[in-house]
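So, subunit A:
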Amino acid sequence: MSESERVRQEYTQSPIILTTARILAPFVLTYGLFITFHGADSPGGGFQGGVIIATTVYLLAFTFGVEPTSTWVGHRSMAILAAGGVIIFTGIGFATMALGGNFLEYAEFVAILDLPENEVVKWGMEAVEIGGIAAIIAGVVMALVFLTAGGYGPERGEEP
Partner candidate 1 sequence: MSEVDSLRPLAVVLISLVAVGLIITSHRRPNVRESWSVLAAVGKFAIVASMLPGVRDGTVYVWRFETIVPHVDLSLRADPLGMLFALLASFLWIFTAFYATGYMRGLDEHAQTRFFAAFAASLSAAMGIAFAGNLITIFLFYEMLSIVTYPLVAHDETDEARIAGRKYLAYTFLGGGVLLLAGTALVYWLTMVHADPSIAFQAGGITELVAASDADPWPARIAFLALAIGFGVKAAVMPVHAWLADAMVAPTPVSGLLHAVAVVKSGAFGVARVVLDVFGVDLVADLGMDVVLAGMAATTIVLASFIALRKNNLKRRLAYSTVSQLSYIVLGVALLNPLAVLGGLLHMPAHAFMKLTLFFCAGAIHVETHTDDISDMAGIGRRMPLTMGAFAVAAAGMAGMPLLAGFVSKFYIVTGGIDAGMAIFAGALIVSGVLNVAYFWPVVYTAFFETPERHDPKPIVEHDRAPFRHFVSDGGDAHHDGHHGGPPPGGWEARSPLTESTWFMLGPIALLVTGAVILGILPGEAVFLDLVEQIVEGAVGGVDR
Partner candidate 2 sequence: MSVSLVEVSLAAFVILAAIGTAIFRDVMAAIVVFAAYSLGMAVLYTLMLAPDVAMTEAAIGAGVTTILLIVTIAKTNRSSAEELIEVIHWPAVVVAGTFTAVVAWTVFEFPTIGSDEAIAWSNPSVTQHYLTYTYVETGVTNAVTAVLAAYRGFDTFGEAVVVFAVGVAVLVVLDREVFT
């Protein structure tokens, strides 16, 4: 039995919703990515984009069910998004220090990028927004719904 068939059997939904979600999800995801990448010169940025990306997963979860969706996404990918985001963000901060500047002093990347200083800063910001913020937000916000929906049972070690 293929993965998608199993999902469909476990969680039946009206075909209209299923279809709508399938069509909508890529667009929502694209919109999220768009918002993430276009924070520099118009409203938006990593936070809003990250949330919208996570919303895609919400959409899937509400349509196909939480359990199958969380299996599909996989806890490892969420952990990698969240922890990886922190590592990238802090890493950029420490990298600028290694280059002789202060924490998050993007201008120091002039040493390795052949660009005018304000462009360098811009790329530094983009890196932080996309690799750091959007990743963390997307990872954690997805995880929050799965964790909350998973609940907390007495079987999980609650003392009487």
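As a selection rule, all candidates are chains of the complex that A comes from, given by their letters.
Here is the rule we use: a residue touches a chain if its C-beta (ideal position, glycine included) is under 8 Å from a C-beta of that chain, and two chains touch if they have at least 3 such contacts; residues count from 1.
Because the structure is predicted, anything quoted here is derived from the model rather than measured.
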| item | value |
| --- | --- |
| Among 1 or 2, touch partner of subunit A in the complex | 2 |
| Interfacial residue positions of subunit A with respect to candidate 2 in the complex | 35, 39-45, 47-48, 51-52, 54-55, 58, 70-71, 75-76, 78-79, 82-83, 85-86, 89-90, 93, 103-104, 106, 116, 118-122, 124-125, 128-129, 132-133, 136-137, 139-152, 156-157 |
